[in-house]
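Below you will find the structure I want to go over with you.
Missing here: one protein chain of the complex. Every other protein chain is in place.
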Amino acid sequence: MKLSGKIEEKVFKVLMVIATYSILAVLAIIIYSIFAKGIKALSWEILSQVPQGGYYYGKGGGILNAILGSLSLAFGATLLAFIVGLPVALYINVFLVRRKKLITLFRFILDLVWGIPSIVYGAFGFSMMIMLGLQTSLLAGMLTVTLFILPIMIRSMDEILQTVPIGLSEATYSLGANKSELAFKIFTRQTISGIITAILLSFGRAIGDAASVLFTAGYTDNLPNSLMEPVATLPLSIFFQLSSPVPAVQDRAYASALVLTLIILLVSLFSRGLGKRYHKTKINF
Amino acid sequence: MEMEPTHKIHIENLNVYAGKQQILKNINIEIPKNKITVILGPSGCGKTTLLKCMNRLTDLYPELKVTGKVMINDKNVLEAGEDIVKLRQYMGLLSQHPYPLPMTIYNNIAFGLKLKGVKKRRNLHKQVVRYLQQANLWDEVKNRLREPASRLSIGQQQRLCLARGLAVNPEIILADEPTSALDPISSQYIEEKFVELKNDYTIVLVTHVLRQARRIADYVVFMYLGEVIEQGTVEEVFGNPKMEKTKQYLGGTFN
Partner (left out) sequence: MYLLNRIQRHRVNYTWMIVSLLLVASLPFLLFLGLYLKSFLLIHDYHLSDLLFSRVWKPGSGKFGFYPFIVGSIWVTLLAMLISAPICLLTSIYVTQYTRKRFLRIMHPAIDILAGIPSVVYGVWGILVIVPFISRFVGPLFGVQTLGYSILAAALVLSVMIIPFILNILIEVFRTIPVELKEASLSLGATQWQTVKSVLVKKALPGIIAAYGFGLARAFGETMAVLMVVGNVVKLPKSVFDPGYTLPALIANNYGEMLSIPKYESALMFAALILLAVSLFFNLVMHFFIDRYNKFSA
């Protein structure tokens, strides 16, 4: 083999190793910097209190408003997205089995909406909000985020539902079940771990996104207490604290970022753990 | 004059197409009541497709187009509307691979019973026990009823599927090579069970194993490349085959 060929191979091999390990390195840097900066400013006070007057200029308080606000908003949005998304995914996989063209059409539409940036949903949500006469509120934020995570929820569930073997459907129909029963009683049980993963994945996206709640959820220093009132969210809380001229408040922003990251990491770990637990009732074919 | 029909399933001019290819060509057969009818033939001759036509599971395969008549109890299965759900219950299915429902052993049987309308817990339990006993599985699982069915061995799972199928009181049992994935002991067990069951059920068994057919068949339908070559009692087809292809297949001079 030519010498230049050998050199080329060696060069690229080195480049590949650099590329791969630099990705891992960057991940390490990100986690380290968020943790290091965040842990310093993290305190029980931050986690358990709402912002007192002048919080953003250095006075006391915490981000409990944002923590609870984000959790309730994400929870509501995930629930709504599940209520709308599960039947759609089941319909495509169980009821439309015979109609290939429709299946392709619906999956195509799902593909289309899948990558739409969250700010587009935010702008749309804002317009809808005005049209429906809603103020910036927990409800408006929830509805907007629901639209945003719907494609994610449906696509994840669709992917897992496709793995159900035909033989199981055949066996269930032979017992005299109708399509609804096959869908809601058998398909769901068969893919329960995948469904839970889809739900938790969507929850993670819902709680971390800022652009969709920017115009629709508003902001407040209070704890969430009504659907019709504005609610604080962690991403926005981080942003506002970071914009403060006071370094102590900026430090709190890092702590808040750490809190948000930890919540999301916990959710994703939980989803892996739950997935393994439910595996035992699933049949492996 | 006979008051009771001797044939349970009556198939007329059945044709199945997969796109441009024709999988089943002009099938006309009669499946006799309370007998074991074996549909025999080399791989790829369409026997599984034929079986799936009988309870219209071909619906699950979008590429298949089915024309003709499959008459069961004076109803054409292929044209049934919403009552296909009930019609399918008349025909229990035992597949090549066991497909237990993703539930506990108990619920695998209870699922079908609930579909049939059995509600009271005591009644349900009695019947679950009864069908598990019928499939000779009861002793092995009586202490494990609330465990997931996936923990059973393949042979046990297949017996579970049999029990589950019997629990909905079918009149016909459709079996698609039910022993090909099993060890010899489990296979033998299933075969013996079928011979017992034929007194109360009509059994249609698909297989490509000649010896199995010789062992348990009453009636034989021999298929090749989507066509029925010969059908008749086991004495007629095995003892005195009329068609050349049948002779070749039985003699082992076949690919």
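Here the chain labels run A and B in written order, and each chain numbers its own residues starting at 1.
Keep this in mind: a contact is a pair of C-beta atoms (placed from the backbone, for glycine too) under 8 Å apart; a residue touches a chain by one contact, two chains touch by 3 or more.
These numbers were taken from a predicted model, which means no experiment stands behind them.
Asker: Which residue, A:Y56, A:F106, A:Y173 or A:F187, contacts the hidden chain when the whole complex is considered?
Answerer: Checking each option in A:Y56, A:F106, A:Y173 or A:F187, the one touching the absent chain turns out to be A:F106.
Asker: Check each of A:F75, A:F126 or A:F270 against the chain that is not shown and name the one that touches it.
Answerer: A:F126
Asker: So one chain is hidden, and I want to know which residue out of A:V26, A:I39 or A:A248 touches that hidden chain in the complete assembly.
Answerer: A:V26
Asker: In the complete complex, the non-displayed chain touches which residues of chain A?
Answerer: Counting only chain A, the missing chain is touched by 1, 5, 8-9, 12-13, 15-20, 22-24, 26-27, 29-31, 33-34, 37, 83-85, 87-88, 90-91, 95, 106, 108-124, 126-128, 147, 150-151, 154, 178-181, 183-184, 204, 207-211, 214-215, 234-235, 238-239, 242, 253-254, 257, 260-261, 264-265, 268.
Operating definition for what follows: only the chains that are shown with their structure count from here on.
Asker: Quick one: which bits of chain A touch chain B in the complex? Just the residue numbers, please.
Answerer: 97-100, 165-178, 181, 185-186, 189-190, 192, 280-285
Asker: Hey, which residues of chain B end up touching chain A in the complex?
Answerer: On the chain B side, the touching residues are 52, 55, 57, 59-62, 85-86, 88-89, 91-93, 95, 97, 99-104, 111-112, 115-116, 148-151, 161, 164-165, 168, 174.
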